[in-house]
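The other protein chains are all here in position, but one chain of the complex has been omitted.
Coming up: chain A.
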């Protein structure tokens, strides 16, 4: 079987001292920022992007992915112990996990979360290994019109599945694309939106935008209501699950894994949507739904499995099509570009070391996370006592040096300051900044494929609808928009996100 050869290759790459080391650093950092509220994977990865310059591409990507799925683990720890979700995807875990902790079953909740995450992570990684290569092969047959349609579909789907106003999210995508087009035009060399500044000839730096919006903007938002966090940590004991518990969590973990794996592939999906849907499904099919919200172990197992599976499978569109499904994946693409690798279907075939190395490292990383999270839980709990007013100035410092070191150019620092303000204003106006980032990273590719498609078709825009694959994808995009904008669905959707 080819897949076993490929996995063997992957493990030969991942099991070197250097890559195991970076994998460890990644999951360690991931757990750390997952535990610390107010610091998520997006700013952390953005801060570390410049540092990955000096690393070989495989090590860089292994470390950055470790941060992402590590954060899913760490976030659930705080959610369970102090009802403070370190990550938005563990909001659901806090509902029943914290109740379990209050009933003295914190150990069982933590163990459930870890087992669920580990199982889901392993299965989803396997799915990634199985489905990514054929998908990439399919994508290789795509011409410019198909690519354009695919990207439109990706952007629309990410908008449709995100929470909040669809029109605003679309506007953010378009704004992101416009910002992404800044700098010299690839075909003619004409500078666009540079205000005659030579420093902006290469366009707005992606890292500066991401760190401004998600790093600096987020800090100001956290400073809005600086309340005293009294940390009452429950004693953790009894990490072993009873037979009864194990019986109760098998179903939710399996369902969560498959639901999460599926939703993770969809743009805009990923970990957050997966955990929310898993929770509502478990509640619906449970024989005793009244226990939910009062410490039902199923309410921890399902969402935890789902968010980890979703985090893992969201790598599929990124690695095979070069299309990010969420801001973290957008940063991963940024990391690939920094390393001089063109994201897209060629990565699987031209960089097998990279592709299979990352996949193999995910198993190793998931295993490390179980070890890091269960026996060492005491250390993480102690970290919770670091107050935010000590933490945030250090984050500002890291953001500054990080963004400066990308190009050794002060303009990037000022760009970050500007987008910090922009990010904060957008959030205050209920405009989600995540679609903006996706638009920014996809924008230049979108324009290039549009131009190429129009060149082939001799300027005839119907080309997108006469070619079957592209017509199907654009049709799906339109359908998705229509469905989301229908009043009845709209109301349902709002309810779903409110839960």
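Here is the rule we go by: a contact is a pair of C-beta atoms (placed from the backbone, for glycine too) under 8 Å apart; a residue touches a chain by one contact, two chains touch by 3 or more; residues count from 1.
Heads up, the rule we're going with is that contacts and distances are computed from a predicted model.
J.: Of the candidate names "Glycolate oxidase FAD binding subunit", "Arsenosugar biosynthesis radical SAM (Seleno)protein ArsS", "FAD-dependent oxidoreductase" or "Putative tricarboxylic transport membrane protein", which one corresponds to the UniProt protein name of the undepicted chain?
T.: "Putative tricarboxylic transport membrane protein"
J.: Of A:104, A:134, A:375 or A:393, which one is in contact with the hidden chain?
T.: A:393
J.: Looking at the full complex, which residue from A:91, A:181 or A:471 touches the chain that isn't shown here?
T.: Checking each option in A:91, A:181 or A:471, the one touching the absent chain turns out to be A:181.
J.: If I consider the whole complex, including the chain that's not displayed, which of A:281, A:454 or A:469 touches that chain?
T.: Within the whole complex, the residue contacting the unshown chain is A:454.
J.: Can you name the residues of chain A that touch the chain not displayed here?
T.: 51, 54, 165, 167-168, 170-171, 174-175, 177-178, 181, 185, 187-188, 190, 192-193, 216, 219-220, 223-224, 226, 387, 389-390, 392-394, 396-397, 399-401, 404-405, 408, 410-411, 413-414, 416-417, 420-421, 424-425, 428-431, 447, 450-451, 454-455, 458-461
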